[in-house]
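Written below as structure tokens is the structure these notes are about.
Removed: one protein chain of the complex. Kept in place: all other protein chains.
As written, the chains take the letters A and B, and residue 1 is the first residue of each chain.
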Amino acid sequence: MKPPKFAYHAPEQLDEAVQLLERYAGNARVLSGGQSLIPMLNFRLFVPEALIDLRRVPGLADIRIDQDTLHIGAMTRQRAAENSGLISNKLPLMTEALGWVGHLPTRSRGTIGGSIAHADPSAELPMTLLALDGAVVARGLSGERTIAADDLFSSFFSTTLAPTEILCAVRIPAMNTHCGFAVEEYARRKGDFAIVGMTAVLEGKDGKCTRARLVSAGIGGRPVRLRAAEDLLLKNGVDAESISMASRAVMEAVEPTSDPNASADYRRHLAGVLAERALLRAANMLKESRHG
Amino acid sequence: MSSPGANKGFVGQSLPRREDHRLLRGQGQYIADFTLPGMLHVAFVRSSVAHARIKSVDLSRAAAAPGVHFVMSGLELAKEIPPVQDQQLPLPRKWRTTVPHKIFDPRQPLLAWDKVRHVGEAVAVIVADNRYLAEDAVDLVSVDYEFLDAVVDAEAALGAAAAVLHEQNGTNLLAEFSVAKGDVAAAFAAAKQTLKRRFYHHRYAGIPMECRGVAAMHEARTGAVTIWSSTQVVHWVRREVALTLGMSEARVRCVALDVGGGFGTKGHVYPEDLLLPYLARRIGRPVKWIEDRREHLQSACHSRDQIHDAEIAFDASGKILAFRDSMIMDCGAWNPVGIGIPYNTASHLIGPYKVEHFSVRARVAATNKVPNAPYRGAGRPEAVQVVERLMDLIARELGVEPAAVRRRNLVTAADMPYAAGIPYRDGQPIVYDSGDYPLALEKVLAEIGGIDAFRVRQRAARVEGRHLGLGLGMYTEGTGVGPFEGATVRVDPSGKIYVSAGSCPQGQGMETIFSQITADLWKVNPEDVILSLADTAAIPMGFGTIASRSTVNLSGAIHVASERLRGKTFNIAANMLECAAADLELRDGRVGVVGVPDMSVTLADVARASRPGWDHQRPEGVDAGLEETYYWEPATVTWAYAAHAVIVDVDVRTGHVKLEKYVIAHDCGVVVNPMLAEGQIIGGAVQGIGGALFEGFNYDSEGQLLTGSFMDYLLPTASDVPEITVLHHESPSPLNPLGVKGLGEGGAIAPPVAIANAVCDALSEFRAEFNSTPITPEDVIRAARKAA
Partner (left out) sequence: MDDLVDIKLTVNGEARHGRCEPRKLLVDFIREDLGLTGTHAGCEHGICGACTILFDGEAARSCTTLAVQADGAEIMTVEGLANGERLHPLQQAFHEHHALQCGFCTPGMLMTALDLLNTVPNPTEAQIREGMSAVICRCTGYQGIVNAVAAVAAAKNV
């Protein structure tokens, strides 16, 4: 299982990388961490004309905060993000989510941007981006644009990035210090892609919910915000009963498909179970966060 | 330096392994590490369709690709080389004349030429400067197929409407046999209570971490061919290569280097083992093929995959009155090993129980899947699943503990030796030679804290909404099967003891345990034993390592060869010391007079004295040399056994089955190295757990393999399995000098059924029955929901 031949470029500037993408007219692939791309090349699932390696472009692995918005460079290794004090302080949900991503050795090489651009519907980082109302910065031929997570993921392994655009950074507003959050996932083994994943972020006080995000992974071709369930929580608060109702709403709202790994029925069932678990844990954390 | 245990020797000690020295440093030599000057690299064009006639193979673009030296299709090859021999594991005449059977062996060509019969079957071969270039050339090959209907269900395969894989056979029935004792029909007719169920044991496989690999070289000077293969059976490879290439065995040598796991998957001769030496001879350069993981999953043999329709008759006390079973094994497209597996299944269906009336009918069906060959357990896990699930079903029917039903029926120590009443696959009547099966059961139950205490905990957990379950799995295992194993023992001029043998290691620690055994026999240190294994040049005849047989058979061969050689050694030493041979003993690498510490000679001295020619010191009538070869031919198998107990915690909301505790009471007779024995048992058990819960090959209706990578074929990891407690019991075997029994496979036999029984127990309120493997989370949810 050896990769096919390809031309290799390691530009030292992002604009040069973009121009190379243009030159190859959609037949080149961007190489960031390679943890998803290289296995696909080893299987010869596709044969790119060229690989554009971003490892020599400076400034793509910064983690910084700019007026309450976290900026995480696309080439930031998942492991570095996991260890980042700034991220664990301002985006603790992402720190929790990263613990679910593969194994430590894959996080050594895998990148934040690479995982998001790869858009595996079962992956944790796209789900997290959506749950945190994040966005990505894309550099293209005519400069940079920002794409909200909601507008980024289109279908299985595809985003709305143009063939000549490179995802260069992720921007996520810092989380409210008084919130509750949880990532729940069911996979056959730890480190596997989720059969179903669920992320909950809750804000509010005294049993009332002022903000709710509930996002699924592994159901359909992209992470999905479960708005009907969110609305129920906003309306009824976050006690056990309303959470139970919200999880039933999730089961009704999701549109899972069957594949050899799991039937649609089982995915729907799991969605309800994991939504309930995530919401209960998030609600608990929210309650605790107001004390002390 | 190791020292013998007081009065006991090295056997029985947990000596750390000799093999570790090189393996820990990354200095092992696996076939992928092996190079020869001028070596070329092989890749195969493998079929992407399950069943089709091959109309044409166009190799022209591949032949012209950069770095390509040679290309060949099956049609060309078929003109030169015959297909793989029938029935690599022949059954002895005694079996063939005792058990009514019918076998058709289709004989697989080295490259498919008329039809392809499974996805992954090799169609053409490319030889190039390196694997990268060879794979580039593979992409340039076009094959024109005429599609045929795929057969993917073993029962459907035996139906009239199914496409036939091997037209010359006229049917997809590759083999059938039946075996029986007593009067099953009468017993069932008279029985007041019977249970009938269908059981399915799914398709999974050994999946060693090292894939297969073969290198070969043809030596122009001598005409000899050498094959290095990641194989468990170097002498089989030599035999088949000699036959296929029309050569004398004396000019064919097969060696296995360090092998990264076998588990049975590497336990027979594959087409690649024969094709590589052919290519080496044809091209005139050394060649090497290293299987990649995608290839492995679609061409290295799969295993298990059996359907059983079994019925059991019992009385109100839970005593088994009669058992009958009709089974079908899904053999895939070819049958390299013959009916060894299904007959293993049949002969292990009685297990550790007294069953007076018994009958099994077995059929082997061809389907468009990877061929089925033995994998750790080799038919026994399937048998044990049937019997042990039935025991639990009887218990449920009668409202008693599963352990109670087992106790009611177990053969006891007082019954030993116990004749089970049907023949083993070596043709000999099955006789359980030694053991205490009820004790094994009591041991595991004691280790988990007793059944009563568990039931209390289980009830309390249920109140909290948690589902704990206890499952048992007991088995007997025929080990150390013949026909033979050979050992040459020689006293080296250095005084060290040299042993060469036909056994082939893949991680069992043979260099360590056989040096322990030899050290005890010769009163030397294990470090002073030199071993040569897995090399046909080192011993004329050998059988190899499959079927939990090497400890038993090789220890027997070493023992007898050593006994005889010791006699000769004493004769020569007596001549040197001018005493009687009867007054001599071995001590610390020397031969000395009993009771006279100063009167001795070293083994090196005796080796020197034994040489031919001038100034030898052999007495009259004693020929030169200090070496003996002996082929141990066991009369029949010796019976290991175990009881497994597992406690599970089932999450009925996600379907996740967590293994909370796993206990094994195991008896493989005398244990040579407890640490290594435990490693074998635990390693096997974890593979069994993998089969129970995670692993599985799935095909779609067109014969496409859906589980073609490790993303889909899930292997258990360290966080998926619990710590496993092993309790040893030693019932020495009366059938060999050391009293050992085999243990390589045992661990993998019981986990699927023990876990199934545990999950059924956990979900007993839903009256769940898990009679098929694997048990997926979805299966659990469905069972819990059905009753809700």
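FYI, a residue touches a chain if its C-beta (ideal position, glycine included) is under 8 Å from a C-beta of that chain, and two chains touch if they have at least 3 such contacts.
All values derive from a computational prediction rather than experimental measurement.
Colleague: Kindly state which of the options B:Ala300, B:Val489, B:Ile682 or B:Ile775 is in contact with the chain not pictured.
Modeller: Only one of B:Ala300, B:Val489, B:Ile682 or B:Ile775 touches the chain omitted from view, namely B:Ile682.
Colleague: For the chain not shown, which residue from B:Gly12, B:Gly28, B:Gly427 or B:Gly625 touches it across the whole complex?
Modeller: B:Gly28
Colleague: With the full complex in mind, choose from A:Lys2, A:Arg23, A:Lys208 or A:Arg281 the residue touching the hidden chain.
Modeller: Considering all chains, including the one not shown, the answer is A:Lys2.
Colleague: Among B:Arg46, B:His166 or B:Arg293, which residue is in contact with the omitted chain in the full complex?
Modeller: B:Arg293
Colleague: Take the complete complex as the reference. Which residues in chain A touch the chain that isn't displayed?
Modeller: 1-8, 10, 31, 34-35, 38-39, 41-43, 51, 53, 55, 79, 103-106, 108-109, 189-191
Colleague: Just checking the interface: what residues of chain B touch the absent partner chain?
Modeller: Within chain B, the residues touching the omitted chain are 16-17, 19-20, 23-30, 32-33, 132, 206-211, 258-261, 263, 292-293, 506-509, 675-676, 678-679, 682-687, 709-711, 715, 717-721, 723-724, 747.
The rule we apply is simple: only the chains that are shown with their structure count from here on.
Colleague: Quick one: which bits of chain A touch chain B in the complex? Just the residue numbers, please.
Modeller: Contacts found on chain A: 1-5, 43-44, 186, 188-193, 260-263, 266, 269-270, 273-274.
Colleague: Can you name the residues of chain B that touch chain A in the complex?
Modeller: 131-132, 135-136, 139, 292-294, 653-656, 694, 698, 706-707, 709, 711-712, 714, 716-717, 719-720, 777-778, 781
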